[in-house]
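Mind having a look at this structure? Questions to follow.
The complex is shown incomplete by one protein chain, all other protein chains being positioned as in the whole.
== subunit A ==
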């Protein structure tokens, strides 16, 4: 069978992590090949390598049997590889026709050859049975149609291999059905399709073969009709790689945080959180596991007061805090380690010592009326730098010059300095190397020993399992199951995370 793409020993490293570790992959011409894996498994990196956005550090790529270097997106197109992005790259004010030809307009004299373009696109639509109104403005069309426009864009440029990056993420169920009809038609006409997803039902329905990635490595390639959802899920989450941590027995104290029947809707009315119930005691780490985008971020932000809740109750030590401002919640003893430290945690151009008091700058100890007590603040900042071993050249340095791990230490130092009773840690080790991650783990565990209540939100299952006293699994805005780590397995949690099991009793989907 002819191979559309062969990857041999592809390795791609980023500072601190190996995103793709010796990847070997063969994609047959004319097949639908799914690539599945958790967030951070290396799917996007691999696709960016195919699309010419990244260069692999090692390894070889063969396209239709010929060894190639894909050193730019244009080169990828020349080779017939087209990306259909998850987030559409379309101009709303332009018509469908204009969007399709944008960037590769064929000219007649000095004007665009509209007639020819219209003709070619019509033919493509007929060939693949695409229903698209090519004169409609893109801002007026549905998401499903916008996606077909994206597909037409790459077909118009002559792609034979189409890469779909989580194509169903933003689609309604009936639009997914239509997409699958389109995909099958494309396959019938001899196109090769690479389909990236973590939705196992869809993968099993559409793909011929499935390759599973985990932690940058290929775990295996299986035929879709010879496997099951459970097997794929097990391949995705893998055997437990429990971290070796000194987790001491801590006596649980009073209930610190209570979340009751919490509902949150987006501005457009979409339900983001649906009836969330849980509590955290002092000395306890409550872990939230889940594939990203299932409401974890919203939950943290609702407790912190960054989002107004629609229904329900949030209590801190028995006292309702749902109507308090962010500042009031902080002064009641909630510390927050946000998942996006650049956007939410730090003011990057400001100095390290200034970032260390962000939000604390009105504290009496840091004021020498009417000024900031710079001397005292700098002493405070130096204290944090020493205690957390932050590597920097000077506390007067803008915090953007620090490495990710050191930036995270600055945030930890600031948030934990005020002796909080509840710590919300969202993806606290994201993008950190092993050393920095371990540092964060020991800090969290020592907070637990000090009797703090900790809400740990993480996409890293190992992390959640190793640190937590209890684990809630979130799926589509709900906590679908709650476990004690010693009473569950990585696989079981994985199945709930991926929506294979949906009711609390498990076993059946």
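FYI, a residue touches a chain if its C-beta (ideal position, glycine included) is under 8 Å from a C-beta of that chain, and two chains touch if they have at least 3 such contacts; residues count from 1.
What we mean here is this: contacts and distances are computed from a predicted model.
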item: Name per UniProt, for the chain absent here [options: "NADH-quinone oxidoreductase subunit M", "Transketolase family protein", "CbtB-domain containing protein" or "Nucleoside ABC transporter membrane protein"]; value: "Nucleoside ABC transporter membrane protein"
item: Listed residues A:22, A:277, A:310 or A:403, member touching the removed chain; value: A:403
item: Touch with the omitted chain, as defined above, among A:204, A:255, A:271 or A:392; value: A:392
item: Touching residues (missing chain, whole complex) on subunit A; value: 304, 306, 325-327, 329-331, 336, 338, 343-350, 354, 357-359, 361-362, 367, 370-372, 374, 392-393, 397-398, 400-403
